[in-house]
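== chain A ==
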Amino acid sequence: MQSALPPIAVALSNVSKWYGKFQVLTDINLTVKRGEKIVICGPSGSGKSTMIRCINRLEGHQRGKIVVGDTELTNDLKKVDEVRRDVGMVFQHFNLFPHLTILQNCTLAPIWVRKMSRRDAEEVAMDYLQRVKIPEQAHKYPGQLSGGQQQRVAIARSLCMNPKIMLFDEPTSALDPEMVKEVLDTMVSLASDGMTMLCVTHEMGFAREVADRVIFMDAGQIVETNAPEAFFSTPQHPRSKLFLSQIL
Partner candidate 1 sequence: MTFDPEFALSILPRILSTITTTLFATIIGCMGAAALGFLWEIVRRSSKPGRYTMRFLIDFIRSTPLLVQIYFFYFVLPEYGLTLPGLVVGVLALSLYYSGYLAEVFKGGIDSIPAGQFEAAKALGLSRLQLIMFVIAPQMLRNVAAPMGNYFVSLLKATPYLAIIAVPEMLSVALEIASETFRYTEPMTVVGIIFLTLALCFSGLVKVIESRLRLSPKAG
Partner candidate 2 sequence: MSLFDIMASILVGINVTMKVTLYGMLYAVPFAFVFGVAQHFTNGIPRLIVTSIIEFWRSSPVIILIYGFYFSLPGLGINLSAMTVGAMVLGLNIGGYGSQAVRAALQALDPGQVEAGYALGFRRLRILYLIELPQALAAMTPTFINQFIQLVKGTSLVSLVTLADMTFLAKALSQIHYAPAKIYTALLIVYFLMCYPATIVGRMIERRVSRGREVSHDL
């Protein structure tokens, strides 16, 4: 259900970031409406990860302004905590906690950050594990699952925090080809539920199916923003063309 004037989920204005002298992000401007799905692509090293990691402040930016919901990200740790509670993130290498069971992975943050009771947290977790189609693995350890299963658990773990926004950083690029689909299916179903999503991915099928906009980054800048169909068939910028010619 979207209202007539949808509120803004994430707004980056003139964001720049440096690692020492090296500028990773240059004047990034991006506004994501609630419920919108953005796919971000671009060559390796172009700053895609850095940009989305700035949104939950795994990285700090040095210039410009990042507003998530109605909270501006500054050095104020309380605001950072607020934002992180509402922003879920899925990593390329899953980053499940290997010493905890699947269920414990999913309940850790709800219990300690959201202060849910263990029983409620477990109930919610089982719901989400059901949704990602692995409830029967709840009492195993991450090391006993396949990559695709682990990534689905990672998605479930994020969802257990009931986030308003989900960030995905190349969630399928560490997976064996036969496992990519099960993870993408999970993401598609999440998208159809209206989740606000920013996905770094080169999966064109996924982008075509769910993205409202595709953003192409190169050398720390947003070079092109386009509708998915248009982006893949008639890219505007010469660097997008070059990039697409290389991955196709």
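In the analysis below, a residue touches a chain if its C-beta (ideal position, glycine included) is under 8 Å from a C-beta of that chain, and two chains touch if they have at least 3 such contacts; residues count from 1.
The candidate set was assembled so that all candidates are chains of the complex that A comes from, given by their letters.
Everything numeric in this text was worked out from a predicted model, so none of it was measured.
Asks: Looking at this complex, which of 1 or 2 sits next to chain A and touches it?
Replies: Result: candidate 1 touches chain A.
Asks: Could you pull out which chain A residues touch candidate 1 in their complex?
Replies: 56, 58, 81, 84-85, 87-89, 91, 93-99, 108-109, 112-113, 140-144, 154, 157-158, 161
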